[in-house]
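Every protein chain of the complex appears in place save one, which is left out.
We call the chains A and B, going by the order they appear; numbering starts again at 1 in every chain.
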Amino acid sequence: MHPLEHFWPFIAFGAMVVAAIGFSIIAVTFPSILGPRKTHNEIKDSAYECGLPATTGTPARFSVKFYVVAMLFILFDIEVVFLIAWGVLYRKLIKPEGAGGLGWAALAVAVIFLLILEAGHIYAWRSGALDWASWRSRPQQEPRA
Amino acid sequence: MTVYDAMFWFFSLALLLCGVLVLISRDAVASALFMVLGFIFLAGLYLLLEAWFLALIQILVYAGAIMVLFLFVVMLLDFREKRRWWHGNLLGWLGAPLAVAALLAALLPVLKRAGALADAPEKWFEGTLENVMTPVFTRYLLPVEVTALILLAATIGVVVLGRKETKP
Partner (left out) sequence: MHLDGVILEWVFVIVRILAIFVITFMIVPYTVMAERWVCAWIQDRIGPNRTGWFGLMQPWADALKLFLKEDIIPHHVRKVYYVIAPTLVFLPALLTMALMPWGSNLGPMSCVLADIGPGMLVVFAVGACSVYGIVLAGWASNSKYPFLGGVRSAAQLISYEVCIGLSLVAIFMQTQTLNLTQTVLYQAANGWLVWQQPLAAFLFLICMFAETNRAPFDFPEAEQELVSGYNIEYSSLKFGLFFLGEYANLMVASMLMVTLFLGGWSLPFAPLNAPAQVWWVGAAHVAIFIAKTACLLFLFIWVRWTVPRFRYDQLMGLGWKVLFPLALLNILITAVVLGLRGGA
């Protein structure tokens, strides 16, 4: 085992991380050295609204839809991770059973996996979680009774 | 001490430091960001074990997706109140040592075998995507589909919880 040879690409990547962070530090600190001396006044220190003194503050909260999207993203991201791994191996897995593969079972794995997840996707779709503008709490026809 | 050992100590100590900072930061956003940093150092440890796939997936899923959700939630709830870490309740103070003890008890059998495993280099397993995921798609098909079911349950849960309460 020769660890260093194995790790070489990651060491190179680490060197890039160091270089990039170094550049960032320079970029963030230089202007405060080169630029004019800092001055403060009330307008400069106020949050920008439209050029006039601000009348309202930052919204403390935002729509719960962002949370729903972030959560759906996690779930489908995990799906993507599975699919990437499956995709890379697919050509080996699809080979006939004699040749070390699974045959069409390799496709069936992913199809079943996708069908289950697609049920969730379609449920989210039908219940309106993916409609950004007109998301109502329930389908609008409901209070007909 | 080899370069390898030095890297191990660097990543482990940095990871521990990040963990402590997650706990004692006054600001929930700072805690979340230290956790992201911790995940990156954890990925470093995985890399040292040649678990390439796990290291990268871990960053992709935990740092890239789950912590984004955490940040969203922290901002959504808008914690203006900043609490010191020792301001926990009694349950927390009692529960934490118990949780740590339980974890150690679970890890103890593994730790006992650690010395023996380290002396068996022929069992070295390179964690490439092929090595890790081929068994998953050949031998462990049922767990894969069960994972899909868990994800489905989570999807439905999110959509139901994300709805506004309707007034009767």
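Everything below uses one rule, namely that a contact is a pair of C-beta atoms (placed from the backbone, for glycine too) under 8 Å apart; a residue touches a chain by one contact, two chains touch by 3 or more.
Given the structure is predicted, the values throughout are model-derived calculations rather than measurements.
Participant: Just list which of the chains on display the missing one touches.
Facilitator: A, B
Participant: Looking beyond the chains shown, say which of B:49, B:68 or B:136 touches the absent one.
Facilitator: Per the contact definition at the top, the residue touching the missing chain is B:68.
Participant: Residue by residue, what part of chain A touches the chain that was omitted?
Facilitator: 2, 4-5, 8-13, 15-17, 19-21, 23-25, 27-28, 30-32, 34-40, 44-50, 56-59, 62, 65-66, 69-70, 72-73, 76-77, 80-81, 83-84, 86-96, 101, 104, 106-107, 110-111, 114, 118, 121, 125, 130-134
Participant: When the complex is taken as a whole, what residues of chain B touch the one chain not shown?
Facilitator: Per the touch rule, chain B residues meeting the hidden chain are 29, 33, 36, 52-53, 56-57, 59-60, 63-65, 68, 71-72, 75, 128-129.
Note that only the chains that are shown with their structure count from here on.
Participant: Calculate how many whole Å lie between the centre of chain A and the centre of chain B, each centre taken as the average of the chain's C-alpha atoms.
Facilitator: Result: the chain centres lie 17 Å from each other.
Participant: Help me check something: in the complex, which residues belonging to chain A touch chain B?
Facilitator: Where chain A meets chain B, its residues are 1, 3-4, 6-7, 10, 60-62, 64-68, 70-75, 77-79, 81-82, 85-86, 88-89, 92-93, 102, 106, 109, 112-113, 116-117, 119-121, 123-124, 127, 129, 136-138.
Participant: If you look only at chain B, which of its residues touch chain A in the complex?
Facilitator: Touch list, chain B to chain A: 3-4, 47-48, 50, 53, 57, 60-61, 64-66, 68-69, 72-73, 75-78, 80, 121, 124, 129-130, 132-134, 136-138, 141, 144-145, 147-149, 151-152, 154-156, 158-159, 162-166.
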